[in-house]
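A single protein chain has been removed from this complex, and every other one stays in its place.
Showing chain A:
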Amino acid sequence: MISVLELSHVSKLFNPGTPDEKIALQHINLKLNPGDFVTIIGSNGAGKSTLMNIISGVMKPDAGAVRIDGQEISGLPEYRRSRWIGRVFQDPMAGTAPRMTIEENLAMAYRRGARRGLSVSINASRRSMFRESLERLGIGLENRLRAKVGLLSGGERQALSLLMATFTKPQILLLDEHTAALDPARAELITRLTDTIVREMQLTTLMVTHNMEQAIRLGNRLIMMDKGKIILDIDERTKKDLTIEKLLGEFERISGHKLSDDRVVLGG
């Protein structure tokens, strides 16, 4: 079976040759099968965001290869990879255009990966499709199609970002602590939406989280990172009997130090 995503020997070095030199990723090997929903945990600076940025093409790896559906894509710029990759960022401001309306944002998401031409983006049939999709979020955005996104709350924006990122069923969905900036109730709402959408669309997903309980509860695979390496890869069966204590214990045993994450949340 061809992996949806395959990273082989991916390494990334920041500020090479300077006193600030920093190995962010070393020899990362990772294969995702279709429908894999992988949660990623790890201490601050472990390289989780760098990994996401390398997959999406924001950064280029210094060594190694990134393949999607068996095709090498390391040379492609971010905007050309986006036809396969949907992303939600940690910052609720990052995933939407604030001065544009909800329907305009959705219209842009709808054209992911397609050639953009001179046809008018929004017509009646698209608008009703947007409305239907928004209804499924269950937070009333379907009645505010023409509201500027900048007026939405962080949680609403993140829900919209999630919908936009998954709108055209990307091959890979990358979520980088996308609930971290929200209050617990909103975070839980977005987590639930994520779980529903990923399952319904059977999206191959990588989700970085600092919430141990969430990392265990969601998905079928859990990866632990430390100092630029994947130190543990837990499959579905093992994950079923995992507890937060076991997970933290395992981290300490392998890495030799405690999991240090300034945003770490143990429970949900």
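Definition applied: contacts are C-beta pairs under 8 Å (C-beta built on N, C-alpha and C of every residue); 3 or more make two chains touch, one makes a residue touch a chain; residues count from 1.
The rule we apply is simple: contacts and distances are computed from a predicted model.
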item: Hidden subunit of the complex - UniProt protein name among "Protocatechuate 3,4-dioxygenase subunit alpha", "Heme-copper oxidase subunit III", "Acyl-CoA dehydrogenase" or "ABC transporter permease"; value: "ABC transporter permease"
item: Candidates A:121, A:202 or A:238 - the one touching the absent chain; value: A:121
item: Residue of A:80, A:136, A:169 or A:246 in touch with the missing chain, whole complex considered; value: A:80
item: Residue of A:13, A:73 or A:108 in touch with the missing chain, whole complex considered; value: A:108
item: Candidates A:2, A:65 or A:97 - the one touching the absent chain; value: A:97
item: On chain A, residues whose C-beta touches the chain left out of the figure; value: 56, 77-80, 82-83, 85-87, 93-101, 104, 107-109, 111-114, 116-122, 164-165
